[in-house]
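One protein chain omitted, others in place.
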């Protein structure tokens, strides 16, 4: 059906995630071993849209040598991530105001001119939506899911998440003895704007005493009760994990108002507000630790390296089999393919009836409800 | 159907695995939070069969305090693992020769006398077979799968495996630069008597150049070819991962004979034989590194801690729901239950058509065939 | 003067530090192997001053069994740290106002009554000053230095510091790729109120582009210059390490004022102010990451474990040799003893002519001057 592939390109979009380089390496090796040439687009699609910015070219040849020894390195050799969506690119309009334009034709044109037969697009929801649009416009595209937060639908998990959970768990391990020695409440804020996967998994593995996630609006007084119960038991400290997107119950106006005010005055995220409210209500010293950026970088865990390498190889096999418009996905124990159209714009929250939520309750961890 | 549970016991059997203590902790907390009492049988079933050996008792009360802070510790607080199968217990017969006897009645009797309502049995194939037999004899039993090698059927994975793969991968990372500096072939032997999961996963994640697993009888000359191809490419070193249970193709009599002879004279495992044969055939210096015991211990990874905690909690929920004769299993994203009878005696090998095998080939890793 | 020792006590004071348990273990084993009995005072001196608070006693017997397997655990088995200085203990005076009293007689009396022959006191500047006072009042005392910040005089280093530097370095490693991908300035605040050891050592090892320490008042415009020079070189991100006690040059009123205002309104530490000012002056997005509590806990590195074990053993040997009023100290390659009186109240800053400072300059790292 589709003509044989000779040259492909790969791009990485969105925030940093451990495993990006492993995906790139696998794509390059799997393609090279098939006799294809492989190219990397720098800085999202900027390498194509702004070639004049790059002395050595905005699209670079990726050889076996170029991807040697990069699988365990964090970041991406393709540079920083894209800032503009090429389908809705920020542009100054003739009347001087800011508007947007669709620059996808430039990308399609570049592929045609350079005789690039296909694109492997690694990214999150935004990048995959763009990938789907390019596929609909005729480009052969395979997507690879990237999300630290684990909130992409149709794949059990993806690379980067295990590394983030591992490091957050290590941080919780470190904080236990210090919280205990200082008899404090420590609030640990982790990533997770829309879904509480990191908070829940790291909170359980790291033995937190309360975990607040976006999926369960929290009643802070339940957390205060947990802290007091521990005090009564002679356990004079508590660790509370808070996803950045956790939200107070409507009734808990105080925390909500503080959070809103905080955003205006840059007083910090939800973790800071929870810490302040807990200190006030529990009468114990409370401090916040914001892990934030620390969870995005670093060398990927073996789990994430393997997942990333499997994804990269599977993306090339998909192209080799003539597929387009699909995303590689993890459906343990196998990697399979799902339609990009079924992924874009959907978010995978923690199911409230999952056994992991039940495990937290069985262990006596307060979930704020 | 079943009377309400008030008291349960837990036992751990077989070799060491990171995560055992996390399972114990989850069982104890989930049971205690239901108002049940929880007891731990020491040293497999020895705590029941040989109570005289234990000053403080062969079966100990496990309270919330007793399992505090143990989730991240390797090993098991229930002591060493069982040496005898209580269903076929080694016994000196009246005529002086050695035979075996079924001592399961002593166990059932102990549970009845102590008014213990159920057993959580954590172990590998052997322990789970015993668990199934006790279930058939009327004991309420739930099993929790334990195998470093990942070779238990009906569960995608279990705790301990991720820790083993992570550490093996870290070891491979360490060996790359040394092998390169010294221009050597390094053969790394990992666990995996019947299945090559650790070798395959760590080998891919750790960027090995050849991986030999029990599922694919190896032709050592293919590995020699890989080493030579690398040499020709200016890459003067190679890393070869060998599962301890890897077997040479029938034609490769030399390696097979050396392996057989080696077992008689204690000259080392398959890794050593592969290293010697590679040195001889490739003309390069080759050395073996045997990871063996290093893969069984250590603090469990966050992944394994979470899996172990989920398993422990799920085992208690199963008992609470009146189940017996089942094993908890991981069927991502959920934990579910499978019949012990369907697990016992079955082994999960790496499927030759899995995408992981295909990933290895796509990356250019030699699998010995 | 010194009658043979039969029973000793140990106490730990001040903030948490990785290695405390290793010191305790070494003291207990070295004492026990000499036939001495060993006791642990809980929560600083609270175990003696408030015995009624402890069901199992405020001073507990420490046996070989009690200290098994604790050398690699963070925290201290002797509980939280002391809140009151027994020489100046906060007390409500007869007139209702708060004052202080010297409760050291209660401690001396306790030692006499319980026939405890000596004290090993593990702690920072405050605890060692108390130890010296107790020594002057006739108690046999040996001190063990504890400071994460490495700011105690008369010892090259002590346990806990290497663990803190290691973790801070790992955090910097993680932040490099993320800062690069997002083209940001990341400001990393580490502990160090009076001395910049952690900032300097981790900053160099972790490849920071600027390091601000208390010893060198900083001109923020020098940091802006460094960021711009990197930008001009195509390196669109920068990592700035800031010790919490770093201070702006007098001329830099803006940062100083913000810092002062911040302390009133709880807007964060010096890291936050530096980040805000850098964002404003450099025009680049800047974010702060506060490591704070993360540096106090966790399993000690091998270096810190060994240092802690050597210190504990040396403290017992000192007592065995009839010494009192001394602190064990590291004078590579040996442990030696210095007078407590020579340590108390003195602070060890980074010498401005040290080769480490020179190394930072040689590597092109901006030190803010």
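To keep things simple, chains are lettered A, B and C as they appear, and every chain counts its residues starting from 1.
Criterion: contacts are C-beta pairs under 8 Å (C-beta built on N, C-alpha and C of every residue); 3 or more make two chains touch, one makes a residue touch a chain.
Nothing here was measured: the structure is a model prediction, and the numbers come from that model.
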Q.
I'd like the shown chains that the missing chain touches, ordered by label.
A. B, C
(Q) Touching the hidden chain in the complete assembly: which of B:114, B:178 or B:321 does that? (A) B:178
Q. Taking the full complex into account, what residues of chain C touch the chain not shown?
A. 26, 29-30, 33, 69, 71-72, 156-157, 162, 165-166, 168-170, 173, 176, 201-202, 204-207, 301-303, 305-306, 309-310, 313-314, 316-317, 331-335, 354-356, 358-359, 362-364
**Q.** Interface residues of chain B (partner: the chain not displayed)
**A.** 15-16, 73-76, 79-81, 167, 170-171, 173-183, 186, 236, 267-268, 287, 289-290, 292-294, 296-299
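Note that only the chains that are shown with their structure count from here on.
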Q | Joint neighbours of chain B and chain A, given as chain labels | A | none
Q) Taking each chain's centre as the mean position of its Cα atoms, how many Å separate chain A from chain B? A) 32
Q.
Could you work out how far the Cα centre of chain B sits from that of chain C, in whole Å?
A. 41
Q | Junction residues of chain A - those touching two or more other chains | A | 170, 173, 176
